[in-house]
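Only one protein chain is missing; all other protein chains are in place.
So, chain A:
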(Lines give C-alpha, C1' and ligand atoms only; values in the text may rest on other atoms or scores of the structure.)
Protein backbone atom coordinates (compact mmCIF):
# COMPACT_ATOMS: atom_id res chain seq x y z
CA UNK A 1 0.00 0.00 0.00
CA UNK A 2 1.46 3.29 -1.04
CA UNK A 3 1.57 6.24 1.25
CA UNK A 4 -1.42 8.52 0.94
CA UNK A 5 -2.46 11.88 2.29
CA UNK A 6 -4.96 14.61 1.72
CA UNK A 7 -4.48 18.34 2.13
CA UNK A 8 -6.75 21.34 2.35
CA UNK A 9 -5.74 24.18 0.10
CA UNK A 10 -7.61 27.46 0.08
CA UNK A 11 -7.25 29.40 -3.12
CA UNK A 12 -8.65 32.61 -4.58
CA UNK A 13 -10.76 31.99 -7.62
CA UNK A 14 -9.54 35.24 -9.20
CA UNK A 15 -5.95 33.97 -9.09
CA UNK A 16 -6.11 30.28 -10.02
CA UNK A 17 -2.50 30.29 -11.25
CA UNK A 18 -1.39 30.16 -7.62
CA UNK A 19 -3.33 26.93 -7.10
CA UNK A 20 -1.87 25.58 -10.35
CA UNK A 21 1.68 26.25 -9.14
CA UNK A 22 0.94 24.66 -5.79
CA UNK A 23 -0.46 21.50 -7.44
CA UNK A 24 2.51 21.30 -9.81
CA UNK A 25 4.92 21.68 -6.91
CA UNK A 26 3.31 18.70 -5.17
CA UNK A 27 3.87 16.53 -8.25
CA UNK A 28 7.47 17.69 -8.51
CA UNK A 29 8.05 16.36 -5.00
CA UNK A 30 6.49 13.01 -5.87
CA UNK A 31 2.96 13.46 -4.61
CA UNK A 32 0.60 12.32 -7.36
CA UNK A 33 -2.86 13.81 -7.37
CA UNK A 34 -5.52 11.11 -7.01
CA UNK A 35 -8.64 13.23 -6.81
CA UNK A 36 -10.01 16.58 -5.76
CA UNK A 37 -13.04 16.92 -3.51
CA UNK A 38 -14.89 19.29 -1.20
CA UNK A 39 -15.55 22.18 -3.60
CA UNK A 40 -12.00 21.99 -4.93
CA UNK A 41 -10.24 22.68 -1.65
CA UNK A 42 -9.36 19.12 -0.64
CA UNK A 43 -6.58 17.41 -2.58
CA UNK A 44 -5.88 13.70 -2.22
CA UNK A 45 -2.38 12.48 -2.93
CA UNK A 46 -0.48 9.25 -3.32
CA UNK A 47 3.29 8.95 -3.01
CA UNK A 48 5.14 8.15 -6.22
CA UNK A 49 8.00 9.36 -8.41
CA UNK A 50 8.52 13.09 -8.88
CA UNK A 51 7.01 14.11 -12.21
CA UNK A 52 6.40 17.17 -14.33
CA UNK A 53 2.68 17.86 -14.36
CA UNK A 54 0.87 20.89 -15.65
CA UNK A 55 -2.47 21.81 -14.07
CA UNK A 56 -4.81 24.42 -15.53
CA UNK A 57 -7.91 25.80 -13.87
CA UNK A 58 -10.73 26.83 -16.19
CA UNK A 59 -14.06 28.49 -15.61
CA UNK A 60 -16.94 28.07 -18.08
CA UNK A 61 -20.57 29.15 -17.81
CA UNK A 62 -21.98 26.58 -20.14
CA UNK A 63 -20.20 24.23 -22.44
CA UNK A 64 -21.29 21.57 -24.88
CA UNK A 65 -19.92 18.06 -25.12
CA UNK A 66 -17.28 19.32 -27.53
CA UNK A 67 -15.48 21.10 -24.67
CA UNK A 68 -14.32 17.99 -22.84
CA UNK A 69 -13.61 16.01 -26.00
CA UNK A 70 -11.46 18.82 -27.45
CA UNK A 71 -9.37 19.04 -24.27
CA UNK A 72 -8.99 15.28 -24.07
CA UNK A 73 -7.84 15.09 -27.68
CA UNK A 74 -5.27 17.75 -26.92
CA UNK A 75 -3.88 15.48 -24.20
CA UNK A 76 -5.56 16.88 -21.09
CA UNK A 77 -7.14 14.79 -18.34
CA UNK A 78 -10.08 16.16 -16.38
CA UNK A 79 -9.27 15.93 -12.67
CA UNK A 80 -12.10 18.02 -11.26
CA UNK A 81 -15.38 19.47 -12.44
CA UNK A 82 -18.11 21.30 -10.53
CA UNK A 83 -20.20 24.47 -10.75
CA UNK A 84 -18.44 25.76 -13.84
CA UNK A 85 -14.93 24.98 -12.57
CA UNK A 86 -12.68 22.57 -14.40
CA UNK A 87 -9.20 21.46 -13.44
CA UNK A 88 -7.16 19.91 -16.23
CA UNK A 89 -3.91 18.03 -15.87
CA UNK A 90 -1.20 16.95 -18.31
CA UNK A 91 2.20 15.32 -17.84
CA UNK A 92 4.92 16.95 -19.92
CA UNK A 93 8.63 16.92 -20.64
CA UNK A 94 11.03 19.73 -21.31
CA UNK A 95 10.69 23.35 -20.30
CA UNK A 96 7.54 24.20 -22.27
CA UNK A 97 4.64 24.17 -19.82
CA UNK A 98 1.46 23.28 -21.70
CA UNK A 99 -1.22 25.97 -21.55
CA UNK A 100 -4.96 25.88 -22.19
CA UNK A 101 -5.02 29.59 -23.01
CA UNK A 102 -2.44 30.75 -25.52
CA UNK A 103 -3.51 34.31 -26.21
CA UNK A 104 -4.51 37.28 -24.06
CA UNK A 105 -7.96 37.55 -25.67
CA UNK A 106 -9.07 34.16 -24.42
CA UNK A 107 -7.71 34.77 -20.91
CA UNK A 108 -9.58 38.08 -20.83
CA UNK A 109 -12.74 36.20 -21.84
CA UNK A 110 -12.27 33.68 -19.04
CA UNK A 111 -11.80 36.43 -16.46
CA UNK A 112 -14.91 38.20 -17.78
CA UNK A 113 -17.02 35.04 -17.39
CA UNK A 114 -15.83 34.72 -13.81
CA UNK A 115 -16.29 38.35 -12.87
CA UNK A 116 -19.83 38.31 -14.33
CA UNK A 117 -20.69 35.34 -12.12
CA UNK A 118 -19.26 37.08 -9.04
CA UNK A 119 -21.29 40.19 -9.90
CA UNK A 120 -24.49 38.15 -10.21
CA UNK A 121 -23.84 36.47 -6.85
CA UNK A 122 -23.19 39.90 -5.33
CA UNK A 123 -26.42 41.42 -6.65
CA UNK A 124 -28.49 38.37 -5.76
CA UNK A 125 -27.80 39.16 -2.10
CA UNK A 126 -29.77 42.40 -2.17
CA UNK A 127 -33.27 40.96 -2.75
CA UNK A 128 -32.48 38.17 -0.27
CA UNK A 129 -31.46 40.76 2.30
CA UNK A 130 -34.55 42.86 1.64
CA UNK A 131 -36.98 39.96 1.95
CA UNK A 132 -35.37 38.68 5.14
CA UNK A 133 -34.59 42.05 6.65
CA UNK A 134 -36.99 41.56 9.57
CA UNK A 135 -35.50 38.23 10.61
CA UNK A 136 -31.89 39.16 9.91
CA UNK A 137 -32.04 42.33 11.96
CA UNK A 138 -32.53 40.17 15.06
CA UNK A 139 -29.09 38.63 14.48
CA UNK A 140 -26.51 41.41 14.32
CA UNK A 141 -23.70 38.91 13.69
CA UNK A 142 -25.14 38.11 10.28
CA UNK A 143 -24.17 41.60 9.10
CA UNK A 144 -20.54 40.81 9.76
CA UNK A 145 -20.88 37.67 7.65
CA UNK A 146 -22.42 39.76 4.88
CA UNK A 147 -19.73 42.40 5.17
CA UNK A 148 -17.08 39.72 4.70
CA UNK A 149 -18.96 38.20 1.75
CA UNK A 150 -19.40 41.57 0.04
CA UNK A 151 -15.77 42.52 0.54
CA UNK A 152 -14.69 39.14 -0.77
CA UNK A 153 -16.80 39.36 -3.94
CA UNK A 154 -15.92 42.99 -4.60
CA UNK A 155 -12.23 42.30 -4.13
CA UNK A 156 -12.44 39.37 -6.55
CA UNK A 157 -14.15 41.48 -9.20
CA UNK A 158 -11.57 44.27 -8.81
CA UNK A 159 -8.68 41.81 -9.10
CA UNK A 160 -10.14 40.18 -12.24
CA UNK A 161 -10.69 43.57 -13.88
CA UNK A 162 -7.15 44.61 -12.98
CA UNK A 163 -5.78 41.40 -14.52
CA UNK A 164 -7.76 42.06 -17.70
CA UNK A 165 -6.45 45.58 -17.83
CA UNK A 166 -2.90 44.23 -17.77
CA UNK A 167 -3.66 41.71 -20.52
CA UNK A 168 -5.20 44.44 -22.68
CA UNK A 169 -2.18 46.69 -22.29
CA UNK A 170 -0.01 43.84 -23.45
CA UNK A 171 -2.03 43.57 -26.66
CA UNK A 172 -2.98 40.40 -28.46
CA UNK A 173 0.32 38.67 -27.83
CA UNK A 174 0.73 36.16 -25.11
CA UNK A 175 3.92 35.82 -23.13
CA UNK A 176 3.36 34.35 -19.74
CA UNK A 177 0.61 34.69 -17.24
CA UNK A 178 1.63 37.47 -14.94
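Definition applied: a residue touches a chain if its C-beta (ideal position, glycine included) is under 8 Å from a C-beta of that chain, and two chains touch if they have at least 3 such contacts; residues count from 1.
Going forward, contacts and distances are computed from a predicted model.
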Chain not displayed: protein name in its UniProt record ("Ectoine/hydroxyectoine ABC transporter permease subunit EhuC", "Phosphotriesterase-related protein", "Ethanolamine ammonia-lyase small subunit" or "PadR family transcriptional regulator"): "PadR family transcriptional regulator"
Listed residues A:100, A:119 or A:142, member touching the removed chain: A:100
Residue among A:39, A:69 or A:154 that touches the chain left out of view: A:69
Where the unshown chain meets chain A, residue by residue: 56, 58, 63-71, 73-74, 76, 88, 98-103, 105-106, 109-110, 172
